[in-house]
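Note that this complex is displayed minus one protein chain, with the remaining chains in position.
Right after this comes subunit A.
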Amino acid sequence: MVMKRFLGVMVLMMLLFGCSAENSATEKKEGVVVATTGHIADVIKEIGGDHLTVSALMGPGVDPHLYKATQSDLSKLENAEVIFYNGLQLEGQMLDIFDQMSKDKTVLAVGDRLDKAKLLDSEDEGLLHDPHIWFNIDLWKQVVDAVTKTLVAEYPAFKDDFKANEKTYLEKLDELQAYAKKRISEVPDKQRILVTAHDAFNYFGESQGFEVRGLQGLSTEAEYGVKDVQEMVDFLVDNKIKAIFVESSVSDKAMKAVIEGAKQKGHEVAIGGELFSDAMGAEGTEEGTYVGMYQHNIDTIVDALK
């Protein structure tokens, strides 16, 4: 009796969900490459052109700290011939498996190929580096170089195309740096202070000449305290800061508390807009590419602070 009931439930479940998804035949190009973040995937797309099928594990708007694998990530990782990841502890939970996979295929942590002297420490913990390297365009050019070298070694047949694409892309990055410099010159020196929700913008600040303040630490589990909010409010009032910024992948509740606090002290602070910090915009839009994302951030910051 009981057994029959159990079996009945099982059969019902099977009928409801038994139909499994059809495997969509993906267009086969010459190489299959997977990157963890959208930033790196964008570089590979620029360098690889039509020769590579590129996919990113972390989609638009996904905070790498909170990334959860989906079922299709299984086959993405299994079918990939080359895997690129950021490194510097950004993909904490995946490091072990990348280590294991490097026995069978090419796996590169782009962060490991960078000039160590240019990396920023994660403040007082000397062992670990700040992983948000994409905000320093010079470092990002080193990433492009490392990606190209690895791709050339893996697919020597396309060497010339990869090299040509790299040259074009590096020029684009130089243009981006020039654009950033020009826009930032619109902001008076004293106003070059960037206040954001969490500590993602240290590379940005260092390379573009901004002082950076984050309310929350690197870890998402360290909550901001009342004292942090108080100090931030005083900082805003003392420096007469016009605007602070929210991030696409972090809740803006804390920033609203800070604005409220400054208002009570008679200082109006605006929300300057939303910056892309750990993720990029939706695929197909301007902000879905590295260059577009960076330009969006520069424009948002300059327009709010000038």
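Going forward, a contact is a pair of C-beta atoms (placed from the backbone, for glycine too) under 8 Å apart; a residue touches a chain by one contact, two chains touch by 3 or more; residues count from 1.
FYI, contacts and distances are computed from a predicted model.
Only one of "ABC-2 type transport system ATP-binding protein", "Heme exporter protein B", "Metal ABC transporter permease" or "PadR family transcriptional regulator" fits the UniProt record of the hidden chain, and that name is "Metal ABC transporter permease". Within the full complex, the residue among A:Ala41, A:Leu77 or A:Leu173 touching the omitted chain is A:Leu77.
The chain that is not drawn here is touched, among residues A:Gln89, A:Gln191 or A:Thr300, by A:Gln89.
In the full complex, the hidden chain is touched by subunit A at residues 2, 5-6, 8-10, 12-14, 17-21, 65-66, 68-75, 77-78, 89, 92-94, 96-97, 100-101, 122-125, 128, 217-223, 225.
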